[in-house]
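A single protein chain has been omitted; all remaining protein chains appear in their positions.
Entry: chain A
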Amino acid sequence: MADSRNFIDNPADIVVIAGYFFLVIGVGLWSMCRTNRGTIGGYFLAGRSMIWWPVGASLFASNIGSGHFVGLAGTGAASGLAVAGFEWNALFVVLLLGWLFAPVYLTAGVITMPQYLRKRFGGHRIRLYLTVLSLFLYIFTKISVDMFSGAVFIQQALGWNIYASVIALLGITMIYTVTGGLAALMYTDTVQTFVILGGAFILMGYAFNEVGGYTGLFNKYLEAKTTQTFSEDPMVGNISPSCYEPRADSYHLLRDPVSGDLPWPALLVGLTIVSGWYWCSDQVIVQRCLAGKNLTHIKAGCILCGYLKLLPMFLMVMPGMISRILYPDKVACVAPEVCKQICGTEVGCSNIAYPLLVVKLMPNGLRGLMLAVMLAALMSSLASIFNSSSTLFTMDIYTRLRPRAGDRELLLVGRLWVLFIVAVSIAWLPVVQAAQGGQLFDYIQAISSYLAPPVSAVFVLALFVPRVNEPGAFWGLIGGLLMGLARLIPEFYFGTGSCVRPSSCPSLFCGVHYLYFAIILFICSCIIILTISFCTTPIPSKHLHRLVFSLRHSKEEREDLDVDERQTGPPEFPVQNGQLEHAVEIEEPSRAAPSLLRQCLLWFCGMTGSGPSSSTPPSEEATRAQELADITEDPHWARIVNFNALLMMTVAVFLWGFFA
């Protein structure tokens, strides 16, 4: 790595990066000025005024993190095309979100997913459990993986100090996350999407040019193997060819159901379950959808995101494979001590496939652009996670701790929580660095496939089976969690191992492919949920109007199950605070208003906007909420959107068939 130090030291690269930062901060500030950040709906849901293209671009940018660049390219280099199935599966699931899930969330009038479950089932324990589980998953899968892959890239391409660069990055991300709220986030996400796509396209062009075009890739990949196949470690010795030769089924998406590394039933069914959690019931993605202006815009945004999701195969997986062809000794290293020398890990260096291409192929100026691309991917997904976790914490945990907290207090807490989670992420970085695995993408997917299926089971059944009730959902979640942990803990205890040094985990626990395990877990959770629900009393349908799919168009009055905490949900009632300490807290800012500096600071943080629902009387708020919960569509546009969805699916099916 000594030769890769200080790659970005020429004026062209620095100008590009500086320009990129100005662009992002400029757009962030511009959208901050445009939007109302002083209310819960304005800060957390962008005032529900986003049109389709920011929605779609934001869905894409929040999903594509630096983990995708490193992980997809790395797994592509290691085992061929099949990993693109992850992306091409998701584009069907994102349509499910727009057509089945989003309408119900809209009519339910919720901000967070745990809040939806609370309305649907009543009771606090499900809501609390889901909130804690989501926050846990954010920190342990999304944030750490994105930061780790960002760190891999920065180390490879720049040789910068990793802590300094990560802290600087998080600082910039924080500026517009904390101050701007979701609207600023979504507009900057749109810019980031352009940067990501533009840069990735340029790199793809260079890579294909270098390898001799599309046919060159498919002619040479199967010969791409390292020459150093002998390990000096006596325990390893001569390495069997199956460990360093590219897989024979590298060019196939659908692989053997028993012996394949990504068996096709797992890829089609198991992955849909995990994606169902990620895309349809996870706060990060759903929040972006809820910010849409109306259902047609949301659907159109989902379609745009689906089209964009077609690209990672060509922008990431194939360049990863090319990287293996061009630098087989580095990317496809197999002897543990050689790998350790090249990239610092023993299990394999496929993670450096993409950074290596950037460093070796790109000329001055474009290298800076590629760094901007990685930063864009990193920042957009981190910012989304920060914003969503702050929404979760504020709406689901803090309102429980202090049920009578006003809007202003909630907004302040939301912003402070972002600071806190940034600090946790930085503290977590050394752990991530120490535990870096060989194939990053599999690691994220493995954790999510052990913990997510019960959650998707609960959401699917909550939406489509009105009979499911609170005990069923709760014990389904707990049972699923225990099963998932029974697999997760042994696997982490024994380690995942590598081809050269297989893991000693007994096959009773670790023998089943993780996506098959997701299917089993999903089915078991469903069985538990349904059994317990049918054995206990059902929820009367007066509580379920517009909360389940079959009743989404219902016009009946709904008796909310969370009626005891209505005042903390949508900001319909002004805060009536009898206690002295609260009153002081609320009075304080207005008393200090004359100070110019303080005023600037408050404006910057978006706290000057209308106080707790002071600008609009409660009745007006209520009618507005009624309008937003409306899911009727203009039939003309609905038909256009449906047709586009069909078209997108047709294109996707063709590509699946083409690479099957």
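We take it that contacts are C-beta pairs under 8 Å (C-beta built on N, C-alpha and C of every residue); 3 or more make two chains touch, one makes a residue touch a chain; residues count from 1.
What we mean here is this: contacts and distances are computed from a predicted model.
Within the choices "PDZK1-interacting protein 1", "NADH-ubiquinone oxidoreductase chain 1", "Skp1-related protein" or "Glutaredoxin domain-containing protein", the name that UniProt assigns to the complex's undisplayed chain is "PDZK1-interacting protein 1".
Among A:I167, A:L222, A:L268 or A:M649, only A:M649 touches the chain left out of the display. The set of chain A residues touching the chain not shown comprises 646, 649-650, 653-660.
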